[in-house]
Each structure stands twice: as C-alpha cells, then as structure tokens.
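Only one protein chain is missing from this complex, and each of the others stays in its spot.
Residue numbering begins at 1 within each chain, and the chains themselves are lettered A and B in the order written.
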Amino acid sequence: MGKKLKAIHYLNQFFGQIGGEDKADVEPLVKAGPIGPGVLFQELFGGEVEITATVICGDNYFGEHMDDAAEAVLAIIEGYRPDVVVAGPAFNAGRYGMACGAVCAAVAKRLGIPVVTGMFPENPGVESYRKDVTIVETKATTAGMRDAAQLMTRLALKLARKESLGAPGEEGYLPRGIRRNTFASETGAARAVAMLLRKLKGEDYVTEYPMPVFDRVAPLPPVERMYEITLALITSGGIVPKGNPDRVESSSATKYGKYNIGGLKRLSPESHETAHGGYDPTYANEDPHRVLPLDVVRDLEQEGAIGKLYPYYYATVGNGTSVARAREFAREIAKDLVRDGVGAVLISST
Amino acid sequence: MAKEIERAGIPAVHICSIVPISRTVGANRIVPAIAIPHPLGDPTRTRDEEKTLRRALVEKALRALETKIDEQTVF
Partner (left out) sequence: MVLELGRIPIEAIEWGAKTLIEGTVLHINRQELLERARQGDSRITGVQVDIARPGESVRIIPVKDVVEPRVKVQGKGGIFPGLVSGVETVGTGRTHVLQGCSVVTAGQVVGFQEGMIDMTGPGARYTSFSRLLNVVLVVDVQEGISRHDHEEALRLAGLRAAAYLGEAGRHVDPARVERFEVRRLLEAKPPATDLPRVAYVYMLLSQGLLHDTYLYGRDVKMLLPTLILPTEVMDGAIVSGNCVSACDKNTTYHHQNNPIIQELMARDGIDLQYVGTVVTNANVTLRDKMRSSEYAVKLLEMLGADGAVLSKEGFGNPDADAMMTCSKLEERGIRTVLLTDEFAGIDGASQSLADTTPRADAVVSVGNANEQIILPPMGKVIGDIRVIEKMAGGQSGCLVEGEIRAELQVVMGATNELGFETLYARGE
C-alpha cells in the first residue's frame, strides 16, 4: 500500500459545528481532521484516504463575499496539497450549494485538483456549477446523508486515484452536460443493429445522443424605415480577403473576421475568397458575391432602398463550429452593431 | 447567429440554403437560398442573370425584415 491519499472537506458553519444562522457570517477557517459529516466520510473512506483538514465558512459570508471567500478557501486548500476536495453535501440548501459549487469550481480550475460535491437536483448550485464540478445527486434533506456520503466517497476515491468516472447514471452524479469521447466494447455498427432490434421488439434501449432542445428568441418587430437604417452583413460562408489575413480556420473556427468594406463597391476573385472547408469552394472563389451579396446591397444603398451599408462585414466559418462558439461570436458582433446603431442585419449562410 | 443578434435587439434575416437547420437553431426570419456552395448565385446562368437572381433574394430578405411575424417564418 502506497502513501495515504489526502482529502480536504469543505463545510458551512452549520455542518462545521460552529453554529446556526447566527454564525452564518463567519469567515473561512480551518480545523484539523474530519468534522461533523466528515466523520462518516472518513469511516467510509477507510484507510486509503485521510481527511487531513476541514475548511469551514459561513454561508452568508460566502454569499456576500463570493470572490474573497473563494480566494481565502482556495489559499487554505492549496497549502495542504490534497489529492481530492470534497464539499458538502449541501442537499437543497441554496446558499450552501452555491458555496460548495464555487469552492469546487475554483479548486478544479485553478489547482487542477479533482472535486466532488453533493446536492439535490433543484439546488441552484447545480444549475450554476454542474458543467465544471462533479455533483452527486442527493435527497433534499439530511435524511439522505448516508447515501450521499457513500456515493461521494466512492467517487472521491476514484478521482483521488486518478481513475476516470463512468457515466452519470452508473456513478450517481448529475450529468454535467458535456460530451466526452470514450471507447465502447463494440463497434458503432454493432451497437446500431443491436439498438434497432431492441427498439423493434419494444424493449428498453438508451439512445447515445438525446436530442437537444434549442431555446428560442421571440421575433423582433419589423424594420419600419428601411431607407433610413444602417444594414450590416454577416456571412458564415467564410468570405475573407484574399490570403485569409486572420487565418480564419476552414473548420471549427476559433475566430471570426471583421473586414472593412467602407470604400468597396464590388468583391472579386482577386480581392476575396472563401476560407470555408465544408463546401466546394470553386463557385465562391469565382465570384464571392455568390455568398456575400455586396454588389446588390451597394446598388440598393445607391438607390436609397436602405439608409446605408455598415462599413464592415463579419465572416465566420460555420463548418464544424460549435453552436456555443457561434453564439459567442454573435454576442461579440452584436455588441459592435448595437454600439454603432445598426438597424438590421442580413446573414448569409452556405 | 441570427437568434443571438435578435437577442441583442437588432432584427436579423437569415438567407440560407438549408432551411431546416436555420429553423432548428432558431432564426426567426428565414429566406431560402439557392444551394450550399452558392447561396446567392447560380453558376449555370450568366453573370447578369445571377445578379438579378441575387438582387431578388436580397430584396426578399429586406421585405422579410419589414414584415411583422409572430413565429419563425420562412419567406
């Protein structure tokens, strides 16, 4: 048996046996060894993991000084160089859940130490931190302490040993909403046929990719005086100045381009090309207007159908670029457009 | 993209080749384009014809922006 693995436990003032609501303002402090529920955790860990210290902070103090509190807790934890950090469980206590989530997220991100906490699925800490933190699903109240402690210690042990976790359903943690590659025992083709046979027989099967539900934005009211507004052009078809000066990637783009067209009447094969790797580029390279209609928009501007054309256009590559990244681009671009009083946007996609 | 621009308060129209994708990702004003490699052109036609075609699509997009809608609409 090698060296004992070290764990640090984070608790609030109540579970840390400092006091009740009246002690919710207490600043981060540290006590040696396991405290309160930590005793049960230590028992379940057995000899392989030792809870060397417990960090305690009042829920109100943490909530009101989120950044300072997280920093202070982080500093204490860092000093111990633990193999894993356990927080809570917080059950359905909202402030406590947020604190556990914040501590775990900071530890995971800044110290790179694995973390486990536990919460009831409706705890607001789940929504805020599930992406970054392993959160074991617990009951709403302390009646679920033993179950929670069992799951949390099991996962903490695995993580401390640097083992990877199984799927959320098997391990008892809440899905983090991320997709991670792993190897199955059978090929995709074999799994597909097996899944189909189960489906045909009316037996249970588990889809490997549940269809997402996209959010919606209510349509905005129409543009009333098109002849007065500034219109901006965006394309996801990757039209960039020849030579692709920003090196926008042909796929899974990490950036978008913003290009001045202030003085430009027309695009040409000499001036522009496509960086998009997802479609046959021949046509767009022959005449970039086939993707970005600068020519006709300039004509419409000249004729007074639109007020004016925004002096920049934005280009992204839609190909393989994740929805989250596209959203990020759009938000940054929208900031520019709002600031410059753009009244409408025309987006062209391949 | 269109959805996020609208979220920021600027009406947006999406000219795209594959309408179902635009619907799925939540654009509100959608104008179907010609084809993926050339959404606003058609290489089988002359350049002048292409431009006329392109102008018609852009004008349709402007009309879409000027139209009041209550839900996702394909123009």
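We adopt the following convention: a contact is a pair of C-beta atoms (placed from the backbone, for glycine too) under 8 Å apart; a residue touches a chain by one contact, two chains touch by 3 or more.
Just so it is clear, the model here is predicted, and its values are computed rather than measured.
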Identified contact with the non-displayed chain, of A:Glu43, A:Glu163 or A:Glu186: A:Glu186
Touching the absent chain when the full complex is considered, from A:Glu50, A:Glu78, A:Asp280 or A:Asp299: A:Asp280
Candidate in contact with the missing chain, chosen from A:Val39, A:Val323 or A:Val338: A:Val323
Interface with the undisplayed chain - residues on subunit B: 17-21, 24-25, 32, 34-37
In subunit A, positions touching the absent partner: 131, 165, 167-168, 175-193, 195-197, 199-201, 205, 207-212, 214, 247, 249-252, 254, 277-282, 318-325
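Definition applied: only the chains that are shown with their structure count from here on.
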Residue ranges of subunit A touching subunit B (in the complex, touch as defined): 214-217, 219-224, 226, 234, 236-237, 279-284, 286-287, 289-293, 295-297, 299-300, 305-306, 316, 323, 326-327, 329-331, 333-335, 337-338, 342-350
Contact set on subunit B toward subunit A in their complex: 1-18, 22, 24-29, 33, 36-41, 43, 47, 50-51, 54-55, 57-59, 61-62, 65-73
